[in-house]
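Dropping a structure here in structure tokens format, bear with me for questions.
The complex appears here without one of its protein chains, the remainder shown in place.
Order as written gives the chain letters A and B; numbering starts at 1 within each chain.
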Amino acid sequence: MNSPTTHLTATDYEAVIGLEVHVQLKTKTKMFCACKNEFGGPANSHVCPVCLGLPGVLPVPNEEAIIKTILTGEMLGCQIATRCKFDRKNYFYPDMPKNYQISQYDEPLCQGGAVRLDLLAFPKDAQKDAAASADKPIRLVRIHLEEDVAKSFHFEDGTSGIDFNRAGTPLMEIVSEADISSPEEAFAYLSALKQILIYGGVSDADMEKGQMRCDVNISIRPRGQKEFGTKCELKNLNSISGVRRALKYEIARQIDVVTSGGQIEQQTRRWDDDKGETTLMRTKEKAHDYRYFPDPDIQPVRTDHGLYEKAQSLMPELPAAKKLRLVRDFGLSAYQAAVLASDVPLANYFEKAAKPKPVNGAAVANFLLNDFLAMKLAAPAFAAAEAVLKKVDSQTASHVQNEIPNLPSVDPIFFTELAEFSTSGKINSRQAKEVFAQMLATGKSPAQLVKELGLEQVSDVGQLEAFCDQAIAANPKSVADFKAGKQNAVNALKGQVMKLSKGTANPQLVGEILIRKLSA
Amino acid sequence: METTSLTIPELRQKLSSGAIRPREVVDQLAARIAAVDPKVKAYLHVDAEKARAAADSANPALPLGGVPIAVKDVINVKGDPCTCASKILEGYVAPYDATVIAKLREAGAILFGRTNMDEFAMGSSTENSSWGPTHNPWDLDRIPGGSSGGSAAAVAGHEAFVALWTDTGGSIRQPAALCSCVGLKPTYGRVSRYGLTAFASSLDQIGTFSKTVEEAALLLEIIAGHDTRDNTSVNRSVPKYAASLGMGVKGLRLGVPKEYFIAGIDPEVEKAVRAAIDAYRGQGAEIVEVSLPHTQYAVAVYYIIATAEASANLARFDGVRYGRRAKNPKDILDLYRRTRAEGFGAEVKRRIILGTYVLSSGYYDAYYNRAQKVRHLIADDFRQAFKKCDALLTPTSPTPAFKLGERTQDPLQMYLADIFTIAVNLAGICGVSIPCGFTSGKLPIGLQIIGPKWGEETMLRVAHAYEQATPWHKEKPPL
Partner (left out) sequence: MANPSSDSIDVTYVADLARLKLSAEETATFQKQLGDVLGYVSQLKEVDVSKVSLLGDADLENRLRTDEVRASLPVAEALANAPKQENNLFVVPKIVE
């Protein structure tokens, strides 16, 4: 069974990847003191004796952080411990005020659970290939709660400066099993995890802002082999797509080493996103001796004394459930539902917009997902328009709820109105786009815009008959063609009527009138 | 009028009647210190000017209005140094008040002077202070006990009325016994530890030194109580401890643990303590023999748990954010290693190394985990014993004060000085040491009274009954 690996080629190897994700929790205060859990502001402005580790201070755990960790565990299907405790993890480092980190060692809050890889969570360019591993569960080992460390800055003169504002803020560590087998799966895992964290209001989970940080363990092995290969740890991963790129590079590097007869050395490597490569930070060091022991300053915590119930009451509708409901209640396509489910504020906006007339849900979704998102991409002009709108908004539609500025700044009801004009055929699709653009630019309602732009379709039969008569009189050739049996000739006449009516004629009615007149 | 020998109630009476002004009290105390402290060396720093200013604005109507209180140099007082008798905290000025300090301020007390101690409270003789030892006021060639030797000596030598101290393994009771004063260690969780520089978090507790039991009761009423800043402080109402003093011991059952009268105990100490037990019987208490079979393991358990916790608690003294920093460090590792090597004394280093070792990979189960389990058994011994009695009577220290330098080269011998006090900390219960006579060489002997969790009321009542029936607390050292 042990075939000499040197005979294997690159495609004979598979990657084995496990992720340790640190997530900053959205709480008002730090984990063990009442300083603001907030970034920005002058260095060392959110510190107190406790989070500076002064002599004599004591930690008191933040209830909200515990609840949010339990909630995360619930959302990910973990078992929640009925009792947990905090431990001291001892090591010296200047970014850690006490030279021990308060963490959880052998009694974490959550154990087990999994993250399911939704197809849409994969990178767009890989979704076709990813179909096979979509819905694959990535099992979790545990989730525990700990405190974050300070931020350090490095200077040219050989010194470092430390800002303790971040020190002691609540941090959740989510450890996966080594179930991930490709860079794309790692990408999907992080995207899906991020989505769930956002759903629960647990964290904004933005990797670029450091709200979600990820350490990667990666090894390769010949397909079919059970034992793990020697792993390397990757650091400095600052975006989900960066993780994918780094893994792609690192897998290729490791395969290259092995297929050219070398051996993987246990290393910590740093990803350089600009250069697109990983470089050696350090080789295997002697194992850390963290000397964990229960923190005698903190009582063990019982989750069954109210904390679990509080977490339960915060349980949101999860992405999978939301998708099903959007399809069922609003007649959306699976794709539309999935895209909306990936953006909770947009989905909430959608629901407000579509609720008054759910049968038009698909049309409302189209305006939001195609027209609005496309417009957003066409950025600067739109951003300017939006800025202008903000003022209009406060007077005309102050009740509009804007969770984040990434939403249309108009009353969601306008979307229903617009969809209604469009699906009923009162305006055509080209006109609808125009109304849409104006609606966002001016904040005026579709009804008002249709009127102002003179787009109200003319359905008055008398008026339309006059236009039709005019067209018939002016185009004897088309009339003759029609009478000779060329049904299509009616379209030319229809076009004429539309022109005469400046596009306001109801095309369906015009067709009917023309055929009636020509057949007479 | 001479005030330094007064008790707190006596002093309060003179202050509130206007017979004496707070400033005069401070002046007299400062004069007494100037006269005797060069011999005793009880104080690390005294800021008499600051105390005078506080005295001038003192409100005698408050429970401790105008009463000067000495504080162990391990409790943080905003704007004051807090060195823990260690060079590593040289230059550190506390930017906040410990909870007990806030409570004392609220009660009108004048914070007066910082007393000497073993560095970071690690010691049984106050010889481990970076600023030299304190001397026993009863015999200047002898140690005052430790780690709170400075406070005990100050109260015994009438250089302080009362003092606030901490007890991790006997640091209040043992020096109180060796200096003939009252040393109270409350139940773990009774008094907030917030602002007390930690030695061993699961054992440390703030308590009091005083000349009388009544003063201890009055002070405890003020400093006790739940604190939301201390997760280990317990939310229970605080009894009026002083109110139940004077009720006597008739009808109480007092236990005598047989394991506390063993080989190695000084015969004069044993004789004095046995006489005290007889005195209680004479006052109508029922004396019962009890057994605390795991007593013999207490010192071993203590030196594992206390050093383990200390190794982590003292990691923060690293020269990065406050205190001493080694000169011209070549890198961060060098900064840590030299700062800590230069800043800590030998006993602190010894304990950090021991504590680091018992937690290190491969040894945790054999030492730390096992010690925690034996600690459980020790606590259980007490629970069983308190089913048979209301309080326990034991010697506080197996010997009277030993000579300075006698045990400094033999840490293990030194550790055994706390053999009768340590189990109380391990079990988280309360204990008080009161004067119980003198040896033929006029060295003080202490009687320890141990109460169950939250049993301070009865324990103090028992202590008071003996104190009032004996003359010991009225004797003054020949300074």
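As a convention for this text, a residue touches a chain if its C-beta (ideal position, glycine included) is under 8 Å from a C-beta of that chain, and two chains touch if they have at least 3 such contacts.
Note that the coordinates shown come from a computational prediction; the quantities given were computed from them, not determined experimentally.
A.B. asks: Looking at A:52, A:237 or A:258, which makes contact with the chain not pictured?
C.D. replies: Counting the whole complex, the residue in contact with the absent chain is A:52.
A.B. asks: Which candidate, A:7, A:154, A:226 or A:275, sits in contact with the chain we can't see?
C.D. replies: From the options A:7, A:154, A:226 or A:275, the contact with the absent chain belongs to A:154.
A.B. asks: Which is it among A:14, A:74, A:163 or A:185 that touches the chain not included here?
C.D. replies: Touches the omitted chain: A:163.
A.B. asks: So which of A:305, A:328 or A:483 would be touching the chain we can't see?
C.D. replies: The one listed residue touching the chain not shown is A:305.
A.B. asks: May I ask you to list the residues on chain A that touch the chain which is not drawn?
C.D. replies: Within chain A, the residues that touch the unshown chain are 27-29, 34-36, 42-49, 52, 60-66, 83, 92-95, 152-155, 158-164, 235, 270, 281, 289, 291, 299-302, 305-307.
A.B. asks: Mind pulling the chain B residues that touch the left-out chain?
C.D. replies: 91-93, 95, 228, 231, 235, 294, 296-297, 299-301, 303-304, 311, 315, 318-325, 329-338, 340-341, 344, 346, 349-350, 352-354, 356-357, 360, 362-363, 365-367, 369-374, 376-377, 411-412, 415
Note that in this section only the chains that are shown with their structure count from here on.
A.B. asks: Centre to centre, by mean C-alpha position, how many angstrom separate chain A and chain B?
C.D. replies: Averaging C-alpha atoms per chain gives centres 58 Å apart.
A.B. asks: Spell out the part of chain A that touches chain B in their complex, as residue ranges.
C.D. replies: Per the stated touch rule, the residues are 49, 52-61, 88, 90, 92, 94, 97-100, 162, 287, 289, 291-293, 295-299.
A.B. asks: So in the complex, the part of chain B that touches chain A is made up of which residues?
C.D. replies: Listed in rising order, the residues are 74-76, 82, 84, 89, 92, 94-96, 98, 193-198, 200-202, 228-232, 308-309, 311-312, 315-318, 320-322, 332, 336, 356, 359-361, 364, 368.
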